[in-house]
Every structure is written in structure tokens, then in C-alpha cells.
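A short worksheet on the structure shown next.
Every protein chain but one is kept in place in this view of the complex.
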Amino acid sequence: MDIRVQSDPFQPGEALDTFCDGPTDVGAVVSFTGIVRDTGGLTRMEIEHYPGMTERAISEIARRATERWALSRCLVIHRYGSLVPGDRIMMVATASRHRAAAFEAAQYLMDYLKSRAPFWKKEFGPDGAEWVAATDEDEDALNRW
Amino acid sequence: MDIRVQSDPFQPGEALDTFCDGPTDVGAVVSFTGIVRDTGGLTRMEIEHYPGMTERAISEIARRATERWALSRCLVIHRYGSLVPGDRIMMVATASRHRAAAFEAAQYLMDYLKSRAPFWKKEFGPDGAEWVAATDEDEDALNRW
Amino acid sequence: MIDVMYFAWVRERIGEPHEALETEATTVAELVAELKTRDPRYEAAFADLSALRVAVDQELANFDAPLKGVREVAFFPPMTGG
Partner (left out) sequence: MIDVMYFAWVRERIGEPHEALETEATTVAELVAELKTRDPRYEAAFADLSALRVAVDQELANFDAPLKGVREVAFFPPMTGG
């Protein structure tokens, strides 16, 4: 379990290649990369987080995923600070013997990171700044697990 | 839509980084990497394919995924020839505005590539060689779509 | 002494990222009630509790969570990670 909460940029490709290396009992690696999307005039985004709790919350989510699916490895990288459209915000990777477990665990990690990891996004555009609101859809996504 | 059928090795990380670049209407990138798993004494694997039909079949699967989900980009790399445990066999990547579409489309691509793209795997081990049999599980996986 | 932390627009409305408080409150809800009597900034921040989440010692909790032995309480809007 590799959890990184950082303000520095990261290269998803480099992280994926390192993640794919290792014991050869792994047949399936799934990755998710989140990218700052240019939603009509977004100039930048500030991501605030809760140091201390963030690592704890993510570790707990990852621990539960590793318990529920037969994961060999699991990676979460999440940035905070100032980002612009095109920047990679975060990444999740899961490794398992079979594809179903790797896919489901990655979706589980993403659903929980969205609504249960202490990050808050503020978007800056031509009309000022606004905190991104949590959606019912994201909250509902947790019900499937 | 980027479809590559090749005997040469590829770097999943390099492919992922290139795939993440591009128009910034993309918020979610999902990748799947298939790795040759060491299932008790596997020394190598031969992947045979049907040149001509392979590209057609994969393009058709990718076209249907792009139609069904709002994908901005879609990548499939699949190797043939001789591989050893740890080698990356294949990779799929999908890019969309939101994570649900990217995850589902990647799972759809994988399920169809497993059972509908003309590849056949032969495993070589200490007890000789054996063609990998298709499983009911893989066939059943298509029913969810 | 409890360390009280504020994040996102809760932090902006209160004007501080955190403060150390002496309180007699025995639950999070009592602490909120106490803060609201202090200053209109707290009233603005805590006007709609259904729009807020709370963490006690860095674990998500409810507003009826007890404060006995607690060192850190945090208030923030629903999280938007990922």
C-alpha cells in the first residue's frame, strides 16, 4: 500500500511502470488518473486538505479495498495546492491476479476518495471563485459497495 | 481511436502519459495493463493471432465502446508472439469527462477483447505446452453489456 | 483545551484555519451551540448543520459525538476529493 499526498506534480506513466514491476503473481493492473478539466473558463483550482487526517482516511479506504478484493498492491497519489487545466490531480492503481478484482477495487477507491477523503476544491474563473459542491451522484455511488 | 497489434514490447507508462496529453475536456483516464502471470512453472507463452481480422475486430469493439459511452479517446495495444512471466501483454486506456464512463468503457473493452478478438494463448511449462481454454466466466462477462 | 479546525468555506466564514478553545461542552453539538453565541461569524458558518461534516480526532463523526478526552475537532463542508 503506497499512499502519497503531495503538492508536487507527478508523472502517471512513471508511477504506472513502477507499479507494474514486482512479484509476477499479478495479471491485471488498473489505473485511474484524474485531470483538471477546463469547464468553460476555469483558470486554476486550489485543493485544500486536512494534513494528518488525509493520510489516515486514504489508508483506511485502501485497507478496506485490500481486504475486500485480493489485491497484491495498491497505490494512491493525491495532490493539493494550486493546479491548472490539464494538470494531473490524482491517481489510483490496483494490482490483482484477475481483472474483475482490479477494476472493482479501483472504482471503490475512487468512489470513497471522492466523498470520504478530506479534500476540498475551489475553482477560479473569470466570474470569481467558487467551492466545488459535493454531488448527490457521488454520495449515491457509495451505496453500491 | 488508437489500435496497435504488435510483437514488439511496449511501455504502459509511456503510453499512459501520451494518452493523458491532449484536449483538456478530459477529466478521467482509466487504463488496464495485462501482465503474463507466473502460474506455477510457466516458462513462456506464445500468442497467435489472425492478422487482418485482429485489427478489424478490435476497431469494431472500440467503435461500439465509443458510441455507447462519451469517450474522448480510446487506446488498445495488444502483443502477439513469445512472452515470458512479467511481460506486459496488452493495454487498454479510455478518456472521458467523468470517471464512470471511463471505467465502464475500459471494462467493456476488456470483456470483448478477452472473448471476441482473435488471439489464442499457448502456455509452455515443465510438463509441456497447452492451449489456454476459454472460460465460461469470460463468456458470461459479456452478458452484462 | 481542544484544537478546533476549519476547512474550505467554513474556514473562510470564520476567518481562521484553527483555534485552541477552553470549553465546558460535552458533545460536538454543544460546542457548536457555544460557538454560535460568541460571534456572528460562527452563526454564519454553522447556520445549516446539514451542509457540514465533522471529524473528531481526525475521524469522521456525528454532531452528537462526545468530547471527553478529545484533542481535535474539525468542521468542513462535504468532501470533494478525487
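Chains: A, B and C, in written order; residue numbering restarts at 1 for each.
Following the convention adopted for this analysis, a residue touches a chain if its C-beta (ideal position, glycine included) is under 8 Å from a C-beta of that chain, and two chains touch if they have at least 3 such contacts.
Keep in mind that what you see is a predicted model, and the values were worked out from it rather than measured.
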Any idea which chains on screen the missing one touches?
B
Of B:V30, B:A62, B:A93 or B:L113, which one is in contact with the hidden chain?
B:L113
Missing-partner contacts on chain B, residue numbers
34, 48, 50, 52-53, 56-57, 78, 89-90, 110, 113-122, 131-134, 139
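As a working rule, only the chains that are shown with their structure count from here on.
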So the chain most remote from chain C by C-alpha centre is B
Separation of the C-alpha centres, chain A versus chain B, in whole Å, is 23
Which residues does chain A have that touch at least 2 chains other than itself?
34, 110
Name the residues of chain C that each touch 2 or more other chains.
82
